[in-house]
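Complex shown without one protein chain; remaining protein chains in place.
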Amino acid sequence: MSTRTTTPSGIDRSTRLRLYRLMVELRDFEQRAYELFLENLVRGTSHLALGQEAIAAAFGVAMREDDYTFCTYRGHGHTLARGASMAGAMAELLGRANGMMHGKGGSMHLTDVTHGAMGSYAIVGAHLPIAAGAAWSAQVRRSGQVSVCFFGDGTTNIGTFHEALNLAVVWRLPIVFVCENNQYMEYTPIRSVTAVEHPAADRASAYGLEPILVDGNDADVMYDTAVKAIGQARTGKGPSLVEALTYRHGGHSRADPARYRPEAEVREWLGRDPVQRYRERLLAAGIDEGALAPIDSEAQAKVDQATEEARQGPPAALEEIEAQVWADGGSTWRN
Amino acid sequence: MSTRTTTPSGIDRSTRLRLYRLMVELRDFEQRAYELFLENLVRGTSHLALGQEAIAAAFGVAMREDDYTFCTYRGHGHTLARGASMAGAMAELLGRANGMMHGKGGSMHLTDVTHGAMGSYAIVGAHLPIAAGAAWSAQVRRSGQVSVCFFGDGTTNIGTFHEALNLAVVWRLPIVFVCENNQYMEYTPIRSVTAVEHPAADRASAYGLEPILVDGNDADVMYDTAVKAIGQARTGKGPSLVEALTYRHGGHSRADPARYRPEAEVREWLGRDPVQRYRERLLAAGIDEGALAPIDSEAQAKVDQATEEARQGPPAALEEIEAQVWADGGSTWRN
Amino acid sequence: MAQLTFREAVAAGIAQEMERDPLVYFIGEDVAAAGGVFKATVGLLERFGPERVRDTPISEQAIVGAAMGAAMTGLRPIVEIMFSDFLATCWDMVANQVAKTRYMTGGQVSLPLVIRTANGGGTRFGAQHSQSLENWAMAVPGLKVLAPSTPADAKGLLAAAIRDPDPVLFFEQKSLYGTAGEVPDGEHLEPLGTAVIRRPGRDCTIVALAAMVPKALTAADRLSGLDIDAGVVDVRSLVPLDTRTILGEVRKTGRLFTVEENPRLCGWGAEIASIAADECFDDLDGPIVRITTPHVPLPAADVLEDAAMPSVDRIVNTVKGAMR
Partner (left out) sequence: MAQLTFREAVAAGIAQEMERDPLVYFIGEDVAAAGGVFKATVGLLERFGPERVRDTPISEQAIVGAAMGAAMTGLRPIVEIMFSDFLATCWDMVANQVAKTRYMTGGQVSLPLVIRTANGGGTRFGAQHSQSLENWAMAVPGLKVLAPSTPADAKGLLAAAIRDPDPVLFFEQKSLYGTAGEVPDGEHLEPLGTAVIRRPGRDCTIVALAAMVPKALTAADRLSGLDIDAGVVDVRSLVPLDTRTILGEVRKTGRLFTVEENPRLCGWGAEIASIAADECFDDLDGPIVRITTPHVPLPAADVLEDAAMPSVDRIVNTVKGAMR
């Protein structure tokens, strides 16, 4: 199996600029989140996807507005890529009242239903069946919506992966499963605990699916892959399972210095930074610096503004503790 | 993929007679169990494997005395095939004090540790990881023991199947996973809910294993398959996943008339009865009626004797209710 | 009023709501073509078709997970988990995902979904198919929990659960499936969060659930012959819990007994006993006594199972002994 690294389809200029913009925004947002963590403003844990931006951005651009995203605790990018409020996300990381979930969920559970970001799930594998359920709902409501479900390499070894894939294929659901193979679980390399080399692609045939193994650090490849898989789902041709090879630049969670990774490996992957690489490719393709520089500075400004808004927010409100257990807004369990 | 139906290896006469004897015993035992159920003596549920005897018998004959068997609620045959007491099994079905587990487990949980029958498990899929654990134990104790784990086609769609297979391969455990594909779950055909045609064999590659699809109604084929897979496990070459095609003659559990199965299908499979077929093959191979008839009558006598012993047993003893929760023999949870 | 069995009442409750609301879907193992292993869903496939009534693979996590995803996006799914014991195989979906997602998202999603399941012992299925697990669900914030004792409640509470905007665990006691009773014709709904005084009593209050209700009623009959006027309250809704009705009775009689099918520790009986020991302390005239299965897995043999579970005899003797 070999990974595709060039884009065959000739993606148009404006789409490529959208891809670039989105990647830069995700990068800047997470770098800022890391700075705020160093300032001790992010109280809870957080899991950054620095280095993995091409995947979230490509799907974000390729999805229809009413499609569904399901992602993990490493889901800032996937959520923002759907158009969710950056200030709302940042405020949630800081535990503020103006957070996307009023401080009740935190970094690991970013959700913005109005933008189709149906939740970030913190128990490995749980969201695969849930995403399949959203696809089932779309199917029987004949809404044409597609469900896209992102997860890591380590997730391919847990039972829900298997159950969700089987159900999705049997019911021919409109869903795209996207495995972001960043080579590691928390601190353990995926190859040391997995029966096959490519944890998702080598298992596609167990569900009657084609293996799809792509360069997850190439925004064009990811975009083509997304368009194709989403198109297949939307036209009733059923699920896909995509394995995108990538790497996280930093540790698993905020406090992890990631010393378990060989230096040469880290260096090699930093050399394949999806943002830098895409910038160079766009320049090489004749899109000039004058088109890219404003995107860079607008992204910074957007993150600055979001950070400012978030920092202005008051701490989460104590009434929230007993709110929204039930649909009536409260938490009463007795009369 | 095609299933093997002839025996290449020239199994010796005495082994073939052992295979035949064991199959006949399992057949007679379960037919008797069914009669006792009709007499209303079997109070709980029971799941018969009439028609599937070749699989349990072949592994029973091929296993070493100290190897481990893990099976399901449909496990009378797998347990008896290890040499467990027939009277103990029958008495357990009748809820008697002389039952194999003193009446505490019932038909679905037959266990005889002294004969390596490590339990019958009634939650679909649960015993696959447990069987892998026994194999892990054998591996690190360097005991040379092999763990054999039987389960149904429907079990291939639950998460534990996936988790156990992956772990077994990664740790290269001495285990044989045996999927008895009898075409149905309870009342639902396996093909209607499974993403691939051969629920186990088509998934072997997801764990880097060879697909093994065999005729589960052919005792010689099953025996060869067992010898090979067990040998591989015992010599440190790791796990196998065997899919054996078979059919249950009756319903899922004692009260199921199995009307959901097409008549022609039932007829076809009854024509492939493993016991009858093996008898005919042995006769054709020159083993004469005089060698087989005594086996038939000895098996009947053995079942008669076991039934008699079971019926003589008093009802389970009330002290058992609070016994053996803990290793001290009791159930005390407070002082 | 028609005379229906409990299992027929279950099917009637589902049918009533599927008829009313095209967004109600029903999935589970062997529920469609076979009508359920307890025959509690017979006829639904024929009536509502294979898109709305579907058999699934054996994969409880996928079943509950799929229902959750569907509930978040506009359907009102009903799922069957064949035996409540199997809830353990999808407990993460139930307890960590379904129960918590509305809260964690600050109320962004609603989860109108019902998980129906066959619960409890008395059928000689052994320890892995006989548990009474309503207390597992009660311990998890975010789940509503119902367990009817009559065919009428099976229909009315199930229909109300389907219509409820929150996730409901609906426990159907296996030993009740064959019992029959009057069930109102036409639309029938029973409100969540309401206990029912099945028998008023002056001397003591027996609080029971599901299959323990008929046993408690028989015990109360026998106790009246011993000059003990015992009332019986059918909890039927553990979450929300009708503490007003329950404590009202306890305050009147001054004595509380609970009858639980589940094993001894941390059951719903302990919860109700603790509430009474806090809020009715001054009204209590004697110890609060819980009658439960001992803290053991349920044995399979008929004589053992019958002796392990609370029986009418045990209720009568316990109450009699404590009321001396």
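Going in written order, the chains are labelled A, B and C, and every chain counts its residues from 1.
The definition used in the following text is that a contact is a pair of C-beta atoms (placed from the backbone, for glycine too) under 8 Å apart; a residue touches a chain by one contact, two chains touch by 3 or more.
Note that this is a predicted model, so its numbers are computed, not measured.
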Which displayed chains the unshown chain touches: A, B, C
Of the residues C:22, C:141 or C:191, I need the one that contacts the missing chain. C:141
Just name the one of B:75, B:119, B:199 or B:216 that touches the chain not displayed here. B:119
Tell me which residue among A:52, A:145, A:194 or A:225 touches the hidden chain in the full complex. A:194
Sites on subunit B contacted by the missing partner chain, in the whole complex: 68, 70, 100-102, 104-105, 109, 111-113, 118-119, 121, 123, 126-138, 140-141, 145, 147, 159-160, 162-164, 166-167, 170, 320, 323-329, 331-335
Contact with the hidden chain only, please: which subunit C residues? 85-86, 88-89, 91-92, 94-96, 99-100, 103-104, 126-128, 135-136, 138-142, 239, 262-271, 273-274, 276-279, 281, 284, 286-290, 295-297, 299-300
Write the list of subunit A residues that the hidden chain touches. 43-45, 95-96, 99, 103-109, 121-126, 154-155, 157-159, 185-188, 192-194, 260, 315-316, 318, 320-322, 325, 331, 333
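Throughout what follows, only the chains that are shown with their structure count from here on.
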Gap in Å, rounded to a whole number, between the CA centres of subunit B and subunit A: 45
Using mean C-alpha positions as chain centres, tell me how far subunit A is from subunit C in Å, no decimals. 40
Which whole number of Å gives the spacing of the CA centres of subunit B and subunit C? 36
Subunit B touches at least 2 other chains through residues 157-159, 192-194
Could you check subunit C for residues that touch two or more other chains and list them? 56-57, 59, 61
